[in-house]
Structure formats: C-alpha cells, structure tokens
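All protein chains but one are shown in place.
For reference, chains read A and B in written order, and residue numbers begin at 1 within each chain.
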Amino acid sequence: MRRDIVLRVIAKLLIPFMLLFALYVQFHGDLGPGGGFQAGVIIAASIIFYTIIFGLPEARRLLPEWIVETMVASGVLIYAGVGVLGILLGGNYLDYFVLDHDPVHGQHRGIFWIEVGVAVTVSGVMLKIFYMFAGRRRDEDNG
Amino acid sequence: MTLEHLPALQVVLPLISAPLIVLVRRRWFAWALAVLVSWISLAIAVTLFLEVGRTGVITYAIGNWPPPWGIEYRVDALNSFVLVLVSFTAAVVAPYARISIAAELPREQAYLLFAMFCLCLAGLLGITITGDMFNIFVFLEIASLSTYVMIALGQRRKALVAAYQYLIMGTIGATFYVIGIGLLYLMTGTLNIADLAGRLRDVGEIRPLLAAFAFITVGIGLKLALFPLHQWLPNAYAFAPSVVTAFLSATATKVSVYVLIRFYFTIFGTSILFAALPTDEVLLVLSIAGIVTASLVAVFQQDLKRMFAYSSVAQIGYITLGLSLANEAGLTGSIVHLLNHGVTKGAIFLLIGGIALRCGAVTFDRLRGIGRRMPLTAFGLVIGGLSLVGIPGTAGFITKWYLVLAAIERGYWWLVAVIVASSLIALGYVWRFVEAAYLSPPDERSVKQGEAPASMLGFAWVLVIACVYFGLDTSFSVGAAREAAVLLIGGAR
Partner (left out) sequence: MSLASHYSYWVTIFLMIAGLYIVIARGNLVKKLIGLGIFQTSVYLLYIAPGKLIGGTAPIVAEGFRTYSNPLPHVLILTAIVVGVATLALGLAIVVRIREAYGTIEEDEILAQDRREEEQV
C-alpha cells in the first residue's frame, strides 16, 4: 500500500489530526466523554493506521519495541507514583486533596497525571498487541 | 510511611514491582524483586494480623474519600487470616522458583512469569483486603488474568488449551459476579460492603436480592471450583509450571472462598441465606458430590499432578461443606481448612516440582522407586498425603475434626460417615503414590537422578513442617478461624 499515492497522501494528512484529536479527548475527560483510555486507543489507532499504509518495518523504525514496552510499564508507574506521592505529602494512598495548595486544584492535578499514566499505558499495550499479532510469521495456507 | 498506610502498601508494593520487573528484563532481577516483595508482603500481613488482634477492625480510605462514597480497605479477623495465608505461600514459593523456572521456561520468558506472579499476588491481596464490592471484581480480574498468562507459559501445548478453557470459564464467572453486584447496587445504591449489610435490611423487594445471591454464588462458584463448576481445574493445575500450580492451589481458590464467605455472612446474613432459599441443602449436596466424585476420579489418574488437582476439588468440597452447615464449628472448620489445605497442597506441589525437575515427567511409570532416590521428597509427599487423608498429627485432621463436630451438632450422623468414607478414598490415591515410590523397582530412565536441589527442597519442606505444625499446635490457625467464625455468625442477622 506504500506505492499508492492517494493512500500515502491521505495518511500523511490525517495522522497528525488523529493525534491532535487524541490529545483533545485526553484533556477533555472531565468535561465530556473522554479520558486516558479512549485517548490511548486513538493514539494507538493512528500509529496502526501508519503501519497499515507504510508497513511494519517502518513503524518499528519509528517506534521500536523497547520504547513500546517502556511505555507499558512506565504508565503504570506514573499512576502508582501519584498514589505514593499522596502518601508522601501526608494524605492517604491516591489522595488528590494534598497534591496542591487547595483541594480542588489538587483534584485537578491528580486526575491530570493519572490520566496521563493511563493514556501512556493503554497506547503502549495496544501497540504492543498489534506488533505481536502483525509480526507473527504468516502461514503458507491462510486457512 | 508509617504503620497507618500498611493496608494500602500491602497491595501497592506487589503492584509496583510488576512494571519494574518488565522495565528491567533481567531474570535474576525479576526473581530477586519477586522474593523481596513477597517477604515484605508477609511482614505487612503479619503486622496487620497482630494489629487487628489488638485493636479490632482497621479501616483505610483510599484517596481520603470517606466511605461509603470512596473505596475502603477494611481488615478484620477473617481477612487478616487470609492475608497471612496468601503472603506466606508467596514468600515460600518465590525463592523456590529460581531453579524451577530456570528449568521449565525459556530464559527470555522468565521475567514475564515473575511479573505475572507479582500481579497475581497484588490481585489476591487486593481481593482480600478491600471493602468495596466492585473493587473485589477489579482485583479478581487482575489476579485471574495474570493466572491465565502464568498457566499458558507451561511447557506442553496442552497448557495453552487449559489456559483458554480457564479463561472462558473464569470470565463467565467474573461476569456473573458483576451481574450479581449490579443488582445489589441497583437495589441499595451503595458498593461498600459494610454499608450494604446495613442497607439490605430496608430493601422492600426481595426478588432482586435472591437473583443477586444466585448470580454471585454461581460466579464465585466458578472461581472456587465448586462441583460441578470445577472442569477447568484439573487441566490448569496439571499443565501449568510447577511453581504456578503450587501457588495457585494454595491461594486462588481459597481467596474465592473468602469472597463467598464475606458475601454469605457479612452481607446477606443468615436470614436470606437459609430462610428464603434452600442454600444449605444445595451446598451440602454439591459439596458431598464434589468430595466423593473428585476423590474417586483421583484414584484412577496416571499423572501425579492431575491426581492431586482432583484431590484439590475434593478438599474444596470439604470447605464448602463446612459453610453449608453454617454453625460455629462448621465455619471454623472451613476457615481453618483454608490455611491447612493451603500449606498441604502447596507442599505437595512444590515437592512434585522437584520430581519434575529430576525425572522429567510426573507420571506414575516414571515415579517407580523414587522413595530410595529422592527420600526427602517422597517422605514429604507421604506427610502431605496423610494430611489430605486427615491422620491425627497433621493439619488435615484438625479440619476433619471440626467438620465432624459441626455435623454432629446438626444431627447429621450420616454426614460423619460420609466424611470418614471420603477420607478412606483419599487414602486410596495416597497409597498409590506410596506403592509406586517405595514398593516398586526403580525406573530405568531416571536411575541416576538424585535428590532435588537444596533450595527447592528446603522451601518445600518449610510447608511440610507447617503442615505438621498446624496439626499439633492449633493456637494460631484455629484461634484465628474461631475468632473469624464468631465474628461472622454474630454479625449475621
């Protein structure tokens, strides 16, 4: 599909907007449908779109395996880190009230960072699953 | 990080170690972190147990949202006991795992198994410690998904089929559970267990409650391998890596039993249980059917792991038998069997792991003459088998004692006969092992192999000694179980 000029041009036009839309969904989670999981899936979808048009080796050059695996683990650590930060600042685990100078801003900050963690992990997991499935050796008989 | 955050740290520390293991992919680091985190979890669980004994119920509000709006971690006499059981099993199994996993898994995959082990531990501890119904579902699925992965890492291709079958049945079970708690939430408006117990009194319509009760029973029954929902267990235990079988047999089903006890006695209370629905009779019939048929099937197995897997189904039948009798002795017997069966089966499967390492397979034809070549392993297996039968001096006897007391208290003399008869059937399959190990000429293929490695044997024998210890000194096991039983029966309406 890399040879088809229409597909290539459309892909190059659309993918930045898909990523931008993912960021919009990510930060709009507390005012409308959205949040970390949905944003992560849209990010992964845009990279998968790129992979379908330009091929798996290209995508592996863009986002090597070790980056994807690091994304999976570090998102969880960001989430847990926010929780531990709550303990260190004097509250309970995953306490957002103590994260800023007043409780409401603390809630904002806490929710922001855990959603970042969720988005990183979810996009990493979706990409890793896609890499695994797409990278499997194709059988001779596609039965 | 003072003592007051221990309930949160109990779950968070294993949870954090899983992504850390994935980041650093080295095998030695994965094993070392798994061992460290399981020992720290044991220390936290013991501290919580002693604290609950001193001061009563410990509650901890996650996110500082007061219950019932927020998620609450609530430690009382029952779940502190289960916490100690789960973390003790993990603390013994994790150091054992180094040589066993090195032999059974390819080098690149070892860190994945240890990451899943930490996640499973976090999930099991989370199920036990949380006081929120939906949080139980989340941790239940965390534990279950990591279990499916661990089973699928087994050596033979049948492990994949076993993991798939367990995945289907386990997910159906978890979804039934979610339906049940959905109905409870719709009727009462709360997800907090303690709050729910209070609000159930004021609910007008009883039919959704009965439906919720039925869904939760079937859902958790699938997870704890209640007969006839046990079909996934023999394959899953037989084809998983030895370490995984040992860990699961001692913890996964026990924690599901804990959830059932929590729902039956803390939330629903005896009024709905035994007045509106014939729960005790149904549980009684299913338990006896499970005990008898699973024990009989175990006698005819050719594979040692499969045989003891069926034995697990039978032993779970004993636990639910105590539940169905619903008096203090029965409940004490059930709760103490969580620990007794946990250490017994853990010891047995850890020793079988040593046999798998030395002999290559664990079928009866390979085991002939093992009593001479691996004396400590075979003797440990004999002790474990005696505990399964219920010989005085072993942990299994204590359980059978309390179950018999409970049966007599209810006037079910025929049940006493059934318990004794099933113990004789257990003697049947234990005798098969003794005959193969001690009374048969050695198998030519594995004549040169010696005893299992010292580290593996040492940790397996920790559990064997625990098996005998809890049969002789019951102050911890029965004391904690009786306290939990009194708390549950007293709290029930």
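Rule of thumb we're sticking to: a residue touches a chain if its C-beta (ideal position, glycine included) is under 8 Å from a C-beta of that chain, and two chains touch if they have at least 3 such contacts.
Everything numeric here is computed off the predicted structure, so don't read it as measured data.
Remark: the absent chain touches shown chains A, B in the intact complex.
Of the candidate positions B:Leu23, B:Ile179 or B:Val416, contact with the hidden chain is made by B:Ile179.
The missing chain, though absent from the display, is touched by one residue of B:Phe134, B:Phe379 or B:Tyr412; that residue is B:Phe134. The residue touching the chain not shown here, chosen from A:Leu23, A:Leu62, A:Val104 or A:Ile129, is A:Ile129. From the set B:Ile21, B:Leu167 or B:Leu321, the residue in touch with the chain omitted from the display is B:Leu167, counting the whole complex.
Mapped onto chain A, the interface with the missing chain covers residues 31, 35, 37, 125, 129, 132-133, 136. Seen from chain B, the chain kept out of the figure touches residues 134, 137-138, 141, 145, 148-149, 152, 157-158, 160-161, 163-164, 167-168, 171-172, 174-175, 178-179, 182, 185-186, 191.
By our rule, only the chains that are shown with their structure count from here on.
Per-chain Cα centroids separate chain A from chain B by 36 Å. Chain contact summary for the complex, chain A toward chain B: residues 69-70, 72-74, 76-77, 80, 83-84, 86-88, 91-98. The touching residues of chain B, counted against chain A in their complex, run 1, 5, 8-9, 12, 15-16, 18-20, 22-23, 60-64.
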